[in-house]
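And then chain A:
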Amino acid sequence: MQSRKVPQPGWNLEYTMWMFTRLSGLALPVLGLIGITAALVMGARTQMDLGTLMRWTFFPNVSHVTSSNIPDYVPWGGAFWQIMQIMIAFFGFTHGFNGLRVVAEDYTNPGFWQVFWRGIIFLVWLFSLLAVIFVIINS
Partner candidate 1 sequence: MEVKLKVFRYNPEDDEGKHFDTFTLEAEPTDRVLDLLEQVKNYVDGTLTFRRSCAHGVCGSDAIRINGVNRLACKVLVQDLKSKTVKIEPILGLEVEKDLVVDMEPFFRHYKSVLPYFVNDDPPPMKERLQSPEERSRFDDTTKCILCASCTTSCPSFWINEEYVGPSAIVNAHRFIYDSRDQAAAERLEILNDQFGVYRCHTIFNCTDACPREIEVTKAVGEVKKAIATGRLE
Partner candidate 2 sequence: MQKHQHEVIVVGAGGAGLTAALYASQHVSTAVISKLYPTRSHTGTAQGGIGAALGNTEEDHPEWHAYDTVKGSDYLGDQTAIEFMAQEAVQAVYELEHMGLPFSRNPDGTIAQRPFGGHTNNETGKPVRRACYAADRTGHMILQTLYQQSIKNKVNFFDEFHVVDLLVEDGKAAGVVAIELETGEFHIFHAKAVIFATGGHGRVWEITSNAYAYTGDGVAITLRRGIPAEDMEFFQFHPTGIYKMGILITEGVRGEGGVLINDKGERFMEEYAPTVKDLASRDVVSRAMYLEMKAGRGIGGKRFLNLDVTPEVVNKYAAEDGRTNPDGSPYRMTGEDIFAKLPDIIDFCETYIGVNPVTQPMPVQPTAHYAMGGIPTNMYGEVVIDKENTVMPGLYAAGEVACVSAHGANRLGTNALLDLVVFGKYSGLKAAEYSQGSSFIPLPANAADFAQEQFAQLHREDGTESVTDIANEMKEVMFDHVGVFRVEEGMQEAVDKIRALKERFQHISIDDHGKKFNTDVLNAWEVSNLLDLAEVTAVSALERKESRGAHSRDDYTERDDENWLKHTLAWLDKDGVRLEYKPVDITKYKPKARSY
């Protein structure tokens, strides 16, 4: 049977975030996999304990290398890793805070409280993201 085309409904927050949640959900493990593979290649296999490796995987920040036995931080602190960190932070935080929004909106109807919670969550999301980017750029 042939598939039929239908005009797609217009943009809205729910649709966008639904798609984003799924795509970021896929992206996060992929990014993590890149992080862990690269770390192992760069010497983590012999120089890092499991906890540090995990920290690097989920957030490849050079500060996470300081507690390991790796002598040369330089390859761990480049622009590539900073972009990786920002991407992970962006996907992760947005995914997470959107999840929080979804939970909140399961319970609320359009009106003051929904706007209130959306506002709070948006502000916290924005603040956290900026804070993390600040940390990344300064480390």
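Basically, a residue touches a chain if its C-beta (ideal position, glycine included) is under 8 Å from a C-beta of that chain, and two chains touch if they have at least 3 such contacts; residues count from 1.
On how the list was made: all candidates are chains of the complex that A comes from, given by their letters.
Because the structure is predicted, anything quoted here is derived from the model rather than measured.
Visitor: Out of the listed chains 1 or 2, which is the one touching chain A within the complex?
Guide: 1
Visitor: Of all residues in chain A, which touch candidate 1 in the complex?
Guide: Residue positions touching the partner: 1, 3-10, 12, 14-15, 18-19, 102, 105-110.
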